[in-house]
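Only a single protein chain was left out; the remaining protein chains are all shown in position.
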Amino acid sequence: MAREPLLSVRDLEIKFRLRHGDLTAVNRVSFDLARGDRLGIVGESGAGKSVTGFGILNLVSKPGYIAGGRLTFEGRELTALPEEELRKIRGNRISMIFQDPMMTLNPVLTIGTQMVETILAHRSISRAEATEIALDRIRKVAIPSPEKRLQQYPHEFSGGMRQRIVIAIALLNAPALIIADEPTTALDVTIQADIMALLLGLCESDKMGLILITHDLAVVSQVAQRIAVMYAGTIVEIGPTDQVANNPQHPYTRGLLGALPQRVPRGKRLNQIPGMMPNLTRVPEGCPFNNRCTLCEEICRRRVPPLEPKAAGCLAACHLLN
Amino acid sequence: MQRWRRFKSSYFLHSFLRDPMAMGSFICLAALVIISFGAPLIAPHDPYDTSTIDIMDSEVPPAWLAQSDARFPLGTDSQGRDMLSTMLYGMRVSILIGLGAVALQALMGICVGLVAGYRGGRFDAFLMRLADVQLSFSTYMVAIFFGALFQAAFGMGRYEQLAIPLLIIIIGFAEWPQYARTVRASVLAEKKKEYVEAARVIGLPPRRIMWRHILPNTLTPVLVISTVQVANAIMSEAALSFIGLGMPVTRPSLGSLIKAGFDYIFSGSWWITLFPGLALVILILSINLLGDWLRDFLNPKLYKE
Partner (left out) sequence: MIAFFIRRLTQAVFVMLVISLIGFTIKQSVGDPVREITGISVSAAERDALREKLGLNDPFLVQWGRFLGRALQGDLGNSFYFKRPAMQVILSKAPATLELVFSTSMLVILLSIPIGIYAAILPRAWLSRFFMGVSIVGVSIPVFLTAILLIYVFSVGLGWLPSFGRGELVTLFPGWQSGYFTADGLKHLILPSIALSSIMLPLFIRLIRAEMKEVLETEYVKYARAKGLKPRRVLLVHAFKNTLLPVITVGGVQLGTLIAFTILTETVFQWQGMGAMFIEAVDRADTSLIVAYLVFVGILFVTVNTLVDLIYGLVNPMVRIAGRK
């Protein structure tokens, strides 16, 4: 019996209502996530990855809105749910981890308050029981003296510890899925590895799904089982990590990986993809990558390439592959 | 000619013409300014010429009520002066003082803000503390203090003679901190930019850097607060006149007219206080609406909604 995916995203479209018209930030993005699977969404800034992540929980900031598509989670259609039902899923069945813990933790409330409130928002248990759960999670993220921590304020923690707290908060209600939006970007490089290892360990042990949104290819290849590459609002390639990392199909992914400094022998010039990713108000007709692609042909300028299976379990959106 | 053409096709003019509120308030304001400054030509009577005023004409109701006089379309006040004429002259005085006071406070505030922001250090700290303290007393209070001070010092008669320049000075002195703080904030932001460092490296003297390079870039916020400040200055002048520290009743501004007419609402002559009041509100309201539109327009955070 084919298992239902935990999360199924189909043709998700997210637009922004601006003065001079609507801007499409996420253009018909589709992917599945099985229970316990870890998917990495990579791309440059402005490619639409964070917006996709927020869109799943309908948390896109105004003037953004979900313009179309389906989001099926645990058999329920998220786009059809009223706000109150969605609220019950947020922080409960699906948790989010934001980028900068200094900005996301409320500076005037204690950690304890911010943790306990998350539990009490979804379960009717006593405050004491909720505190016990909070303490347990703090221990799980390897922070010493948990009791003391509950009374402290965010500014009393170091950057790495703050993000651990945020992870602890994400774990409070034993979610089935964690969406992590650039969780290590704001941290020191030395701490990044620790945090990612922690996240990986927790997802494996608790069988939680993970959507990791990042621009850091190195980080994603350590943690994710599959990678989706986004460009100008669309997924251009999606497949198992080692396939995408070592045998990329799409010209953009090839360009990205080719540009990694580690891949270039010493003394040689770094490989750059010419040009820049277009402003989302000026995405070219046809394939969004066409004005920077070395292989570009007539059909690339006329028709948008569909995301289709190419080699070795990868799907890519390019007219010119096989 | 080039500038005019550029202005005509600018985004500024374009969005201005499309906003009914902005257009409406601008037209209203322009009309008020024109008729008040054209008072010597338009007004049917001269309220300052005591020979034409007859006490027997006092408290005549406006033209559409009974017992009115066709000579006085909006009625007369307690001394027999024509309301319409007096209001026109009064509005002119109010606007003059408003503009003069804002010019003065802008001058003072910009100078202080520029120097304090650019020099920094204890000089800056001292000036800003001064501004903060004065602001905490609220500009109205400071204006009233100064008014009381000047009136005590000069005596009532001399004070009334010098009323217009004195009021400009009083209100100008009361409100300079706003400009100083705004300009200083801009200067601090601009100081960090590279063009300032470039200018310094070339060897330009600080004064030139401040005036020719930094100042033009700080003018946007100055413009934004200027409209509101004109409205505030007019309100301050009206308040001062109302409590007797402003324009005398012989050469009244709208505030003094309201004061003079206040007692008469109990005896039924409501027009003496309410017409000047209405004129004052329309004047201030149109300036405020225009200022609001300008601020929204110049605010880069407009994409939020």
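For clarity, chains are labelled A and B in written order, and residue numbers in each chain start from 1.
Everything that follows uses one rule, which is that a residue touches a chain if its C-beta (ideal position, glycine included) is under 8 Å from a C-beta of that chain, and two chains touch if they have at least 3 such contacts.
Keep in mind the model is a prediction, meaning the values are calculated, not measured.
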item: Hidden partner chain, touching residue among B:L107, B:M141 or B:L298; value: B:M141
item: Residue touching the undisplayed chain, where the options are B:A31, B:L65 or B:V133; value: B:V133
item: Per the touch definition above, residue among A:L71, A:M96 or A:C300 touching the missing chain; value: A:M96
item: Touch criterion as defined above, residue of A:L33, A:L105 or A:L280 at the omitted chain; value: A:L105
item: Residue ranges of chain B at the interface with the undisplayed chain; value: 129, 133, 135-141, 144-145, 148-149, 151-153, 231, 235, 238-239, 242-245, 255, 258, 262, 265-266, 270, 273-274, 277, 280-281, 284-285, 288-289, 292, 304-305
item: Residues of chain A in contact with the chain not shown; value: 57, 59, 61, 87-92, 95-96, 98, 100, 102-109, 117-118, 121-122, 153, 155, 169
